[in-house]
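This view holds just a subset of the chains, kept in their places.
The chains carry the letters A, B and C, assigned in the order they are written, with residues numbered from 1 in each.
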Amino acid sequence: MYKAKLHIKFKEGVLDPQGNAVKNALKNLGFVNVNSVRIGKLVEIELDCDNVDQAKEELKSMCDKLLANPVTESYEIVSLEEIK
Amino acid sequence: MLKYRELGLNDEEYKKICQDLGREPNDVELGMYSVTWSEHCSYKHSKPLLKLFPTSGKHVVQGPGENAGAVDIGDGLVVVFKMESHNHPSAVEPFQGAATGVGGIVRDVLAMGARPIALLDSLRFGDIRKPNVKYLFNGVVGGISFYGNCIGVPTVAGEIYFNSCYDDNPLVNVMCVGIARREELKFSRTGKTGARVLLVGALTGRDGIHGASFASQELDEESHSKRPSVQVGDPFMEKLLIEACLEACKVDGVLAVQDLGAAGLTSACSEVAAKSNKGIVIDLSKVPRREANMSTYEVVLSESQERMLLIVEEKALQKVKEIFEKWDLVFSEIGYLTDDGFFTVYEGSELVARVPVKSLTEGVPIVYIGPKERRLNVEEPNPPEPLNVQDIFIKLLSSENIASKRFVFEQYDHRVGINTVVLPGGDAAVLRIKGTNKGIAVSVDCNSLYCYVDPYEGGKIAVAEAARNVVVTGAKPLGITDCLNFANPDDPEVYWELKRCIEGMAEAAKVLEIPIVSGNVSLYNESLKNRIYPTPTVGIVGLIEDISKRCSADFKSENDLVVLLGF
Amino acid sequence: MRCAVVVFPGSNCDADAFHVAKYVLGFDTQYVFHKESFHPDDFDLIILPGGFSYGDYLRPGAIARFSPVMNSVVQAAKNGCFVLGICNGFQILTEAGLLKGVLLRNKDLRFHCHDVYLRVERNDTPFTCLYKQGEVVRMSIAHGEGNYYVDDLSSILDKVVFRYCDKYGRITQEANPNGSVLNIAGVINDSMNVLGLMPHPERCAEEILGSTDGRKLFESLAYYLERRKVRC
């Protein structure tokens, strides 16, 4: 069994209304030295696979097909480890 | 390839530009022309045909030509409405495409100084059993729900049809209805020389550059690589804009309001200047930006959402700025109106474009296509004697085109504003007008199969169906808005469909005495595989003088008499 | 009854609450903008209306709770002023810690706009004193994040004021529109002057809108206040 963490983020240049609102809120709370906030998704997946390569392959395919919207988002597998 | 061709302009158009300018355009100017002269902005195929529509009547306060149409409902009030398509963006990115479609039409109504009080959506999808169609369907419905719910404008009615001809080319038509006091309406034609141009709302980014040209092409394999032109909507920003702009509209000296839609600053600035018979000067270095190192070209053509222009006399500046500050909106004074009839663009002290306003807005050579009748070999249907009516009845009811659309409209907040008196699920939604005894009924309709079989009759039927839907609530139809969704009009058969549909709609509107006060045209709705049926969506607004006399579609009590009227 | 309707950026039921408080109930009502503050004694009732304050970005209510006006709201609540959080207002109250729990995404991830039946679990509160104990009422909901969750269930059991039910008052899973624990639709604080609920009583306060079951909530408050005055 493998456990993976993926990051899914808005591509550069794509408006991130959530990030903006949070940045302004932080500034209003007194965190004046915040320069930028971008908000993305953290996806944690556990999957049964025979080996790392197969797991990687599958994860990529999940991102392409469902998890990330290629129009506005990019994805990255930030960690992948065997468990149990 | 020649640069102008790459931008979608043809030889004749390029010649006309050079003639209007008395020289060759620079790159920025060429970009500005290419979007304002795209079908989406210029109506170069449909303009002469649209003249067939009856547009005046005793209730009409504003017909086509402004940001939205308006009809008088008495008590000093007007109802403002318009429908618009966001088909191409929704085909590529259904959620954001539909969401920004809602945002755009709401800003059109807002630009008239009216408070948006209702949304309607007319949707067409392909065969719902196909995974891609399901994806488009969920995305579009999700996007409308996301955006409309957040800005607090109820989505009170709509329609959804499924047919394979829309497999790659879904239709997303959204209508917005607003209300205003008659004397508080705003028009783009009332700009004065010297008035300042304020830009307010979202920062300008590299969104949707050449979106208008994108909407004026057929979808092909490449469309998906053009995806970066799709924008992300920020309904929260839109909500702030609604409140701030309506407050600003009450300030004496706010002359005009204009939304930034397709072609961004280029289109908004030239529209206001042209309608007011003025010139306009803007300085792009004053445009607040989201990204560093944007080029002149990008700033002047960006289609970033949630932005508005206000044309404001000097005496009103202070008050207007205070209102924007109150709502924490970013704004900037980017220019002023002039007498010279030119659209002049600076980047700091550098002159980057200078074109005659009217050349941009009205100079495009009109395209005349010789219509060619499309003959259909339809046989008179000859259904077999039904064996089991019960079975057929159930089959019909479970068809996705007939089944209840509750699943969809319950994802829309259709009650916010506490005006929705007849909820979705009937023939038309009815909204009360607070402070009066009146109500309005609204509906959108079109049967595109009829339009495919016979565009002329289909056009008539669309208008008649819409009218019936509001009449049965007890309302008198006051005005129509429409959205003409067709395939590639350069094909003489498609042009013929367009022409015949318009003729049919015009005929019905004349006979029923319901003027058409606003509308929108969306062409090139076809892919390599599919061509959509002609789909002239009709949106309608009717007035109920006494809201207590409204009718709804449900049976009220047992033993009531059921009468079938008509033939 | 002196009533305040707080306007956050992104509130969109503020005008509805105002309309009902002022024109249907006849309360002395005014708007309070989120940047303003007020004295704890200025109002008898403060309504935090529905909507999408700050776009509901991050989490619903998370940003709004830091609005300047919230200091006054918290003070007034401490002083015994009635605070009513409807929908987004409920979310803000939980984020601000005036009520327990949080509101998560609806279980089916969809926005829900329709009527629901609610069972009045307690009629011994100022907000519900004109309802009957166990009465089944009909109100409308309109939310995407109304799935009530609390980590310490036992702490909330006696604070539940409304639960989603079927039309006979049975608490069933089918009657639960969003996945809330124990079908919870509305809860109250310990001192019984702060109520939050996901359904919209202001949408059900006029004959013409098909239900007046929500009006009783406002009438209860007026009645309770009147009696309290008489007693003093």
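Here, contacts are C-beta pairs under 8 Å (C-beta built on N, C-alpha and C of every residue); 3 or more make two chains touch, one makes a residue touch a chain.
Computed from a predicted model, the values in this text were never measured in an experiment.
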Full-file chain stoichiometry, since only one instance of each kind is pictured: A x2, B x1, C x1
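By our rule, only the chains that are shown with their structure count from here on.
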Category of the chain touch graph - line, ring, star, complete, other: complete
Pair exhibiting more inter-chain C-beta contacts, A-C or B-C: B-C
Rounded Å distance between chain B and chain C, as computed from the means of their C-alpha atoms: 37
Shared interface positions of chain B, touching two or more other chains: 234, 236-237, 328
For chain C, residues that touch 2 or more chains besides their own: 54-55, 57
Residues on chain A engaged by chain B in the complex (per definition of touch): 10, 13-17, 20-21, 24, 69-72
Residues of chain B defined as touching chain A within the complex: 92-93, 95-96, 202, 205-207, 227-228, 230-234, 236-237, 290-291, 304-305, 328
Sites on chain A touched by chain C in the complex: 17-18, 21-22, 25, 28-29, 39
